[in-house]
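One structure below.
Of the protein chains in this complex, all but one are displayed in their positions.
Chain naming follows the written order as A, B and C, and within any one chain the residues start at number 1.
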Amino acid sequence: MSASLTSLLYLIAAVLFILALRGLSHPETSRRGNLMGMSGMAVAVLATLVHAGMHASGYLLIVLGIAIGGSVGAVVARRIAMTALPQLVAAFHSLVGLAAVFVAAAALNAPQAFGIGTPGHLYVESLIEMSIGLAIGAITFSGSIIAFAKLQGIMKGNPITFMGQHKLNATLGAALAVLVILFVATGAQAIFWIIALLAIALGFLLIIPIGGADMPVVVSMLNSYSGWAACGIGFTIQNLALIITGALVGASGAILSYVMCKGMNRSIINVLLGGFGTDSGGAAAAAATGDRHVKHGNAEDAGFIMKNASKVIVVPGYGMAVAQAQHALREMADTLKQDGVEVKYAIHPVAGRMPGHMNVLLAEANVPYDEVFELEEINNEFSTADVVYVIGANDVTNPAAKTDPKSPIYGMPILEVDKAKTVLFVKRSMASGYAGVENELFFRPNTMMLFGDAKKMTEEIVQSLDH
Amino acid sequence: MSASLTSLLYLIAAVLFILALRGLSHPETSRRGNLMGMSGMAVAVLATLVHAGMHASGYLLIVLGIAIGGSVGAVVARRIAMTALPQLVAAFHSLVGLAAVFVAAAALNAPQAFGIGTPGHLYVESLIEMSIGLAIGAITFSGSIIAFAKLQGIMKGNPITFMGQHKLNATLGAALAVLVILFVATGAQAIFWIIALLAIALGFLLIIPIGGADMPVVVSMLNSYSGWAACGIGFTIQNLALIITGALVGASGAILSYVMCKGMNRSIINVLLGGFGTDSGGAAAAAATGDRHVKHGNAEDAGFIMKNASKVIVVPGYGMAVAQAQHALREMADTLKQDGVEVKYAIHPVAGRMPGHMNVLLAEANVPYDEVFELEEINNEFSTADVVYVIGANDVTNPAAKTDPKSPIYGMPILEVDKAKTVLFVKRSMASGYAGVENELFFRPNTMMLFGDAKKMTEEIVQSLDH
Amino acid sequence: MNPNQLADQAHALATQADALAAKLHALGTAAAPAAAAVNPFVFLLAIFLMACFVGYYVVWNVTPALHSPLMAVTNGISSVIIVGAMLATGLATSHWAMAFGFIAVTLASVNIFGGFLVTQRMLAMFKKKEK
Partner (left out) sequence: MNPNQLADQAHALATQADALAAKLHALGTAAAPAAAAVNPFVFLLAIFLMACFVGYYVVWNVTPALHSPLMAVTNGISSVIIVGAMLATGLATSHWAMAFGFIAVTLASVNIFGGFLVTQRMLAMFKKKEK
């Protein structure tokens, strides 16, 4: 097949990828979108398979690689629990990063395959592009590994900081820049691998000072990096599909990082400098209750109140994910609806630990997505609700974000649950959430605390409703 | 300058154009957007001026052309009345179309200048692209002239139809296709000009059967065409700025046509087949009032009612533009506001005869844009308004769009003015609007008709308010 | 000149020509590594398609209140066709081509100045409430 025709097919693949992301603008079109993505990938792979000059042993290796990689991927995708999604995504990014490194290495060793020169005599342009792809890919690889380890709990979530950390990183960065220049000048294999190792080290060092709870932002940022790495390789091998896709992925990661930072009212710099937040909300300093009064309640009380309400809004948070309480929650909502109570769900943009975290979990429990509303859509409705059932959420309801300019979450938009007649808070203790800020709402007269595991408590409420 | 550097500058120009359109997403950034557009054009022109190989007589002609064209354009832009905007845009499109034809002709005569072959021996690829640019450009040219003539009133607005019209058009279209094939095969000058003439004739014939009132949709569609013509020329001379800009303009025209058709609940096919609507609303068949009761009022009554209201919503329409009543209207609103009355403006997407028509006129009268609301933003507020002042609008308030499936405007979204306590209708008669449909609202008990010219009536109301 | 010399010279000439051909070929590819084999039309098509997507999104994001200025500003920017007209006028030696180019330059200039200035006039009118 002529090079032009192949390029045309890559372009078609890229357009299919754009349509795939476009499909995600609505749940109804999203499945078709994912199919478009798959078709795009199929087009790209097939176009490459029929490329002129492919040799038999190559075909063998390719089929083998796809078979091995594909089955691993398929098994993982089928087995993984929805709650482990953040670490899965991190792990996948590290693979893309590593793949970019190896493609760069292959291109350096067999430049003729990509028409970018002969071994040892690559075009300068190609060497520049290659080293960009290599460095970003390597950083993505090691950074994502740390993110994965912290999210999976293999590594402690605490920020790891030491003297002269920033200086060390700066030195490494400068060394990397010098090496890249040397590499472009010489095209030497040895320098290539030194760059790879240095970038891997830099990736480790950049991510270890960031707390476990900030990992979602980091994962998303690394997603963006993996896109730019793909672009670098795309420019090297002059491949339309890679360039366009890289830009899409780069934009996607950058935008999601921005959305998260905005939702937390922090700057990306603040996140990357690290040291904020530890492993999970629960571990943060328990608030000193002092002598202020807190109204306790049990499942019976909660059931009674909700049964007599005409409108209940559910606000899920990270605790629901921890307790895997979404199925029990759906059951509770069903029971209430049978009793004629209107039930809606309100999702804060950064509820949980990943963008769209709560939506996926609720969807898993078969909650129809037209009962689930975003902050702007539902914030005015709290004043018309009789009961708000806050399950494992904390920061996203904290009025300090509006009232206390000294609070670290000041300026973050919140769900105004206190406008409702009664607020039920399901959590295990008086501990603060991810941001480590005490929640004023716990002490309000219209708040009732339901201490306990979110799943257990909700199941008990269902039982009490059934009586 | 190297060809690559020039191309890079064209790319920068194209990006500036994208940023220009992006700026229009908000009035606050819109002026900066327009400046970006100007800078983009400056970059493109300067990049071309320093192109290697330009000869002195060429420079002379270019400077002369820009001086002549520029001064004409500047004078026209300064002098034109805001109400003549639709025809101005149409006239400008015809110029772009004609320019495309002449650039194609120049490229055919001096292919070396664009590196697309030698005279008489152009690349086939280039000939294909050139003929597309030529044909679309020529159709845009003549079509826009008709649109201009109908809007300016030089030509009667009535749809001009005759026997076998569609057949003639189809024949011309087929002939055009054959000629294009011949041209690509031979590259002959004569065929080039025959294509141009035929396409010009086709442009005339396609637009004459369309009524004057449908011209806005046509103008927008021709806008889209002018973009695709620019793309065709862009491919011919392999110019990044032209290709990207052409796509932007093409998309813009297509989307505006879509918005208008959607706002009128008609299909673009329906518009293009013609015969709908005559010159202006006023000319449409006057509704038979029969014996149904209509409440009349005068300026005094209207002034009294509004003075005692706490909230007035103004709904402007085509009649306001005809009467140039926007300044008087602003004065009325100012007076009311001084009396403590809240005043807002509600704009229907197809109010007037051009998208955004009302917004420009209100802005001209210094109405702050944060008092002006779109249909979706304000439609719920009519029930809280004491008075709706409908000035020269008709169709956009007609409830038949919701209630009467047989009405030609059925399905079109409307401003629900009848939810307000009192509706004041300023118009000259009981005549129907653009769509020629009787408006049920005139006969409602809470409606008061204020017959007269919109400007005069509004001025009288201002006087009565001042007493 | 003896036959052998001649043959040698001829051979040298041939090798030289061969080298020249190789160099020319290399010239074509050096500037453009892998892409040399790809018809630039494919790249232009990719740019066009991407630009269509950009146009779609960027225009949908224009607020309806500014749809009239949008029409005027697209008028202005579509006159970037002046670039083609200028090249024809300045590079062509054919008088016809120069004349056509000149006409196109003039027509496009009307649009450039007219389009942007009318837009400026319109946009200058859009004001916020004074407080």
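As a working rule, contacts are C-beta pairs under 8 Å (C-beta built on N, C-alpha and C of every residue); 3 or more make two chains touch, one makes a residue touch a chain.
Bear in mind that the values here come from a model prediction, so they are computed numbers and not experimental data.
J.: Among the chains you can see, which ones touch the chain that has been omitted?
T.: A, B, C
J.: Considering the whole complex, which of A:E371, A:D404, A:D418 or A:D453 touches the chain not shown?
T.: Going through A:E371, A:D404, A:D418 or A:D453 one by one, A:E371 is the residue touching the chain not shown.
J.: Just one of A:L176, A:L248 or A:I378 touches the chain that is missing; which is it?
T.: Once the missing chain is taken into account, the touching residue is A:L248.
J.: Which residue, C:V54, C:I77, C:I103 or C:M122, contacts the hidden chain when the whole complex is considered?
T.: Of all options in C:V54, C:I77, C:I103 or C:M122, contact with the hidden chain holds for C:V54.
J.: Given the contact definition stated above, which residue among A:I160, A:I233, A:A346 or A:L415 touches the chain not shown here?
T.: Looking across A:I160, A:I233, A:A346 or A:L415, the contact with the absent chain belongs to A:I233.
J.: By the contact criterion defined above, which parts of subunit B meet the unshown chain? Give residue numbers in ascending order.
T.: Subunit B touches the missing chain through residues 2-4, 7-8, 11, 14-15, 18, 114-117, 123, 125-126, 237-238, 240, 244.
J.: Name, in rising order, the residues on subunit A that touch the hidden chain in the full complex.
T.: Residues of subunit A in touch with the missing chain: 10, 13-14, 17-18, 20-22, 24-28, 30-31, 33-34, 37-38, 40-41, 44-45, 47-49, 51, 53-55, 57-59, 61-62, 64-74, 76-78, 80, 82, 85, 88-89, 92-93, 95-96, 98-100, 102-103, 105-107, 109-110, 112-114, 119, 125, 219-220, 223, 226-227, 230-231, 233, 235, 237-253, 255-256, 259, 347, 349, 354-357, 359-360, 363-364, 366, 368-372, 374.
J.: Pick out the residues on subunit C that sit against the missing chain.
T.: 1-3, 6-7, 9-11, 13-14, 16-18, 20-21, 24-25, 27-28, 31-32, 35-36, 38-41, 43-44, 46-47, 50-51, 53-54, 57-58, 61
Keep in mind that, in the parts below, only the chains that are shown with their structure count from here on.
J.: What whole-Å value do you get for the distance between subunit B and subunit C if each is reduced to the mean of its CA atoms?
T.: 28
J.: Between subunit A and subunit C, what is the gap in Å from one C-alpha centre to the other?
T.: Centre separation, subunit A to subunit C: 41 Å.
J.: Centre to centre, by mean C-alpha position, how many angstrom separate subunit A and subunit B?
T.: Inter-chain centre distance comes to 44 Å.
J.: Mind pulling the subunit B residues that touch 2 or more other chains?
T.: none
J.: If I count partner chains per residue in subunit C, which residues reach a count of at least 2?
T.: 41
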